[in-house]
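Note that one protein chain of the assembly has been removed; the remaining protein chains are unaltered in position.
Just so it is clear, A, B and C label the chains in written order, and each chain counts residues from 1 on its own.
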Amino acid sequence: MNISISIQSDDFSHNEEYQKLCNDSPRIGAIVTFCGLVREFDDSNGKGLFLEHFAGMTEKTLENICKQAAERWPIISMRIVHRIGAMELGEQIVFVGVNSAHRKAAFHACEFIMDFLKTDAPFWKKALTKDSDYWVEAKASDTEAANTWKK
Amino acid sequence: MNISISIQSDDFSHNEEYQKLCNDSPRIGAIVTFCGLVREFDDSNGKGLFLEHFAGMTEKTLENICKQAAERWPIISMRIVHRIGAMELGEQIVFVGVNSAHRKAAFHACEFIMDFLKTDAPFWKKALTKDSDYWVEAKASDTEAANTWKK
Amino acid sequence: MLQLRFFASLRDQLNCDGESLDWNDNFSIASDVRKVLVARGTPWDTLSKSTVLIAINQEMGNDETTINDGDEIAFFPPVTGG
Partner (left out) sequence: MLQLRFFASLRDQLNCDGESLDWNDNFSIASDVRKVLVARGTPWDTLSKSTVLIAINQEMGNDETTINDGDEIAFFPPVTGG
């Protein structure tokens, strides 16, 4: 089981991540990828986002989430790329990709990783708008999504 | 809401499909993709697969599955590519990609489409091995997966 | 006239990918056609298996689906795509 985690300010190549997930074992039957983009917000008043994180703790947390996923499902590889710093509308923020022999394992592990990334990994988003900048509030729905896995 | 369905014998570019899902609206916040590959089978006796389908009914069925997904979740676009004919080990068989403002919608719609593609779309796999060729048996777990959405 | 079609392992067993079948005024639902075919004996009796799926005019149906003169009726094994 392989885990690759990268925290970077540069944009990433979705295709390179996918190709790595494709090629690392002949046992792979299913690849699921998630990608988060900076979408329009504040009635098109939004210009972009600034992502802050807690270096060190972020990597540890994400690795721990991946290990938990691998205990639940027969995963072959997991890859996470999360950007930090300033991003404009439409830019890629985060990539999570999982491969497995079976599709359900790949789907569920990818969703699990995203749910816990959202509630446990120390990233904070600042919204940059034409008028002002403000810290984005956490959403109760994200906590609920992570909690459904604990049942 | 856009639906793109392609049944083809040629391989497809995962990256092109992803880029189309990335670029079609500034409201997109989440993209989930599934890709199925021909994996090793029969203790490495397997050489590949041959995919047969019921032309016409396949496209209708997949479009209908996408429309049902769009009734359940706020989807922006859905793209399906399914290959037919002969494929070797490691080759891409099927792509399903969904985008939405929200990650849960994208995850669930993508999984829903795959589950019903597996049970309702008229494709049949023939396994090609060093010794013989045989039709792949349907799996009860696929029927169960589709049934969970009916609850 | 009905257009019958057979796919995958079923086609291989029947060694036939389709045929035209004259309309019969006793035909009312899909199982009426299935019975006529099964009555031909081996290998057609394989169509009596409960796992055989039926599509009428390219939409999934079942034994109870109403059929009409001119319909296309397809018989096939459980699907295995994806």
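The rule we apply is simple: contacts are C-beta pairs under 8 Å (C-beta built on N, C-alpha and C of every residue); 3 or more make two chains touch, one makes a residue touch a chain.
Quick caveat, the model's predicted, so the values are computed rather than measured.
Put simply, the hidden chain is in touch with A once you look at the whole complex.
Only one of A:His53, A:Arg79 or A:His108 touches the absent chain when the whole complex is considered: A:His53.
Interface residues of chain A facing the missing partner chain: 36, 51-54, 56-57, 60-61, 82, 93-94, 114, 117-126, 135-138.
Everything that follows uses one rule, which is that only the chains that are shown with their structure count from here on.
Using CA-based centroids throughout, the chain positioned farthest away from chain C is A. If each chain is reduced to the centroid of its CA atoms, chain A and chain C end up 48 Å from each other. Inter-chain centre distance (chain A to chain B, centres taken as mean C-alpha positions): 23 Å. Once the centre of each chain is set as its mean CA position, chain B and chain C turn out to be 26 Å apart.
Under the contact definition stated at the top, the residues of chain B that touch 2 or more other chains are 36, 114. Across the assembly, chain C contributes 82 as residues in contact with two or more other chains.
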